[in-house]
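What follows is chain A.
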Amino acid sequence: MSADFCQRLGRRLGQRLGAAALGQADYRRQGYHLRLELAPDHLRELAAMMAEEGCYLEYITAVDRGGHLELAYVFGRHQEACRLLALAAVPKGQGVLSIAGVFPAADWQEREVFDMLGQRFIGHPNLKRILLPEDADFHPLLRDFQAGPELGGDEMEI
Partner candidate 1 sequence: MAWLSNIPATVWEGLRAFLGPLALTMIVGLLLTLGWVQVNALFLVWLERKVAGHIQLRIGPKEVGPFGLLQTLVDGVKLLGKELITPAPVSWPLFVLSPILVFAPVLVSFVVIPFGPGTQIRDLNVGLMLIFAFGGLGVLAILMGGWASNNKYALLGAIRSVAQNVAYEIPLLLSAMSVVIMAGSLSFQAIVQAQEGLWYVFCQPVAALLYLVGATAETNRAPFDIPEAESELVAGFHTEYSGMRFALFFLAEYTNMFIVASVATALFFGGWRGPFWPGPWWFLLKVYLLIFVVIWVRWTFPRLRFDQLMNFAWKYMIPIAVLNLMVTAVVLKIVR
Partner candidate 2 sequence: MHRQALTEDTFYLNLGPQHPSTHGVLRLLLRLDGERIVECQPILGYSHRGHEHMAQNRTYLQFMPNPCRMDYLSGLMYNHAYCLALERACGLEVPARAEHLRVICAELNRISSHLLWFGAYLMDLGAFTPFLYAFDDREDILAILGLATGSRLTYSYCRFGGVRDDVGQDFLEGIRAFIPKMRARLKDYDTLVTRNVIFVNRTQGVGVISPELARAHALTGPCLRASGVGYDIRKAEPYGLYPELDFDIPVRAGGDCLDRYLVRVLEIEQSLRIIEQAMARLPGGPVKATGVPQFITPPPGLYHTSYETARGHLGIFLAADGTRVPYRLKFRVPSFGNLGILPKLLPGTLVADTIAILGSMDVVMPEIDR
């Protein structure tokens, strides 16, 4: 049953958002069933589709890949195990459309991504820092950020 839904979702996503970027993942090892790479412009369309399918937004996160941020949207489903990892490569400094209107849960998730990695979300109702103080002038999860001694950081041997 789980596989059925996943296949159907995969087909639909493939039709709408480009089949080439859609891949099956090794669930036992990677923990998600579908992996989708899409253009940032399609994010809101994807969110609308996932809301239609009755999935929920598990989380949004981003990985700093040097020149660009790799935004990761993870959707899950209550009825059966079907997890979608949607990846969108966004050049640093470029905003993407917010999906907070579709998934209210995205409100805080997007704020966290903004807070930690500086990704701006266009159309977000209240995009400001969530965990760090409002006057912080850095984004700590960017790879070039070094916690100085004033933040309690010091050199470590690894």
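A few comments on the model shown:
Following the convention adopted for this analysis, contacts are C-beta pairs under 8 Å (C-beta built on N, C-alpha and C of every residue); 3 or more make two chains touch, one makes a residue touch a chain; residues count from 1.
Basis for inclusion: all candidates are chains of the complex that A comes from, given by their letters.
Quick caveat: nothing in here was measured; it's all calculated off a predicted structure.
By the touch rule above, chain A in this complex touches candidate 2 out of 1 or 2.
The residues of chain A lying in touch with candidate 2 in their complex are 28-32, 35, 54, 56-59, 61, 63-64, 70, 72, 74, 76, 78, 80-81, 83, 85, 87, 103-105, 107-109, 112, 116, 129-133, 140-141, 143, 145, 147, 151, 156, 158.
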